[in-house]
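Once you've had a glance at the structure underneath, I'll fire off some questions.
Here the complex is missing one protein chain, while the rest keep their positions.
By written order: A and B. Residues from 1 in each chain.
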Amino acid sequence: MKRWQSRISPFLTAVLLLAAWHAAVVWTHTRIFPGPVQVLAGLKDLAGRDLLAGYVRDSLLRVSAGYLAAVALGLPLGLMLGGSPTAAAALNPPIQIMRPISPLAWIPLAIIWFGVGSGAAVFLIFLASVFPIIVATIDAVRSIPPVFRNAGQNFGLPSAMLLRKVIFPAALPQILVGLRIALGIAWLVVVAAEMIAVDSGLGYLIIDSRNAGQRYDLVVAGMLLIGIVGVILDSIMRRIETLKSVRWGFCND
Amino acid sequence: MSNQAVQARTTALETRLRVANLNVTFGEGEKAVNVLQNITLEVGAGEFVCLLGPSGCGKSTLLNVLGGFLKPDSGEVVIDGKPVLGPDPRRIFVFQERGVFPWMTVEGNIGFGLFRLTKEEQARRIFYYVNLVGLSGFEKAYPHELSGGMKQRVEVARALAVNPDVLFLDEPFGALDSITRLIMRRELLRIWQKERKTVLFVTHDIDESIQLADRVLVMSTRPATIQRVVDIDIDHPRDISSRHYLDLRDQIFEQIGLAHKV
Partner (left out) sequence: MTSPLQITSRWWRTRLRRAAPWLTLAALLAAWQAAVVLHPRSLIPGPWPVLLGVVELAKKGLLFKYVLASLFRVTWGYLLAIALAIPCGLMLGWYRHCEYAFAPLLQLFRPISPLAWIPISILWFGLGDSAAIFLIFLASFLPVVLATMNAVRNIDSVHLRCGRNFRLSEAQLIWRVLFPAVAPQIIVALRIALGVAWLVVVAAEMIAVNSGLGFLIVDARNAGNRYDLVLAGMILIGLIGLILDIAMRRLEKLPSVQWGYIGAK
């Protein structure tokens, strides 16, 4: 019974929402704001012009490039800083100063360094995700219960092995949460970056549709696509969190 | 007086571990807490010694110093003629069930310290110790799929698998129910009799110490000193309703300042 309810209710809500949206558009006789039917037509239009797949692909490529670069730098750096208080004391100030600068505030500098184009967007995504990853990794390493570290040392593991077999797996559940949050922020920033710095991708689709002829059907279509891709990215990260070797960090027994 | 009592006992066994005039203080200035005061003790090779004392008296602190995880403020710890400078795989510490690595399977945990051996040798030892602690069939299970007692056995097996000379156990059965606890004590004794490790076992349970140990070191409340040493000269398996057992129990109760009647 409960099961059935929780399965069916998302669809029910979605249908009700679509109906309410449609009704609101019909009743208010709005010319500008599109209803679900127009949005669907807009999506078809985009797909017909081969723009849909291209825009999604461009956005995804930019996010992957920036995000993976951030993971490649942030994860090792966070592990190191988490393990060594001296290194952390030394490197903390630049991190603490750069971290709260909204990544979008870098747009002018990104354009100077990389020109208008994908490079600038990738750089912004890198900036947006690298600090949350570093900070989450440091926190994760610092909150490892000392028992695990002591047990690891007791068996005489060389320090590289201690890192690989104890510190990293012990911190992993919390690191994964940080990685998921960082991916969410990266996805948020790519949209803004594409609105300002490039001429393709889903962010560009939204701002361009508005500026070039008030095509709000395409604006909403773009929003839907952003939502769908966002859900997919998030569920991939959550899937990783349910792997057996990290599950222990999430179940509260 | 207590120090003399300890030293007066000359073991027939060769000395494995020697602690002299150990002091540990936490904090500084006003807030300084003197936890261990002038601890002196000796443990012979293959001996099973219990450290018994009330919660918070400094038993874990002492064991951590012996294990090399904590530097004392003064005094020295010598094992096999060499001063202890840090943790060492020849002396394995068993931390309740919390020390089992939750990201590794039972196999992974038990094989954790065997990284210097060949793959075949690792597999052989893992197989042997999985059986020894009665966990066959659970090799691929993760700790969160096991009961408290099984996790505890994993940790003991992980310690034994590297064939250490000394085992430090810190209230290893404290979190178990009383039935599992009895079974685990019997298992530990069985393994100890078979492998003859030197064992230092911390507990706050008077019965547990008398059932297990060759010698019980009774510790006082903070700052902890060794108040008294009680030899448990009963052969295993021990009859826990025998006259002698109950006498020893009374002695310790008295020492701690409790009448054993409730």
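Definition applied: contacts are C-beta pairs under 8 Å (C-beta built on N, C-alpha and C of every residue); 3 or more make two chains touch, one makes a residue touch a chain.
All figures in this text were calculated on a predicted structure; none of them were measured in a lab.
Residue-wise, the contact with the chain that is not shown comes from A:223, picked out of A:25, A:69 or A:223. Among A:26, A:90, A:116 or A:243, only A:90 touches the chain left out of the display. The chain not displayed touches subunit A at residues 2, 5-6, 9-10, 12-14, 17, 32-33, 86, 89-94, 96-109, 112, 128, 143, 145, 174, 181, 185, 187-189, 191-192, 195-196, 202-203, 206-207, 209-210, 216, 219-220, 222-224, 226-231, 234, 249, 252.
By our rule, only the chains that are shown with their structure count from here on.
One finds 49 Å separating the Cα centroids of subunit A and subunit B. Within the complex, the subunit A residues that touch subunit B are 145, 147-148, 150-151, 153-157, 161, 165-166, 169-170, 172, 244-249, 251, 253. Of all residues in subunit B, those touching subunit A in their complex are 67, 69, 86-89, 91-93, 95, 98-99, 101-104, 112-113, 115, 142-144, 162.
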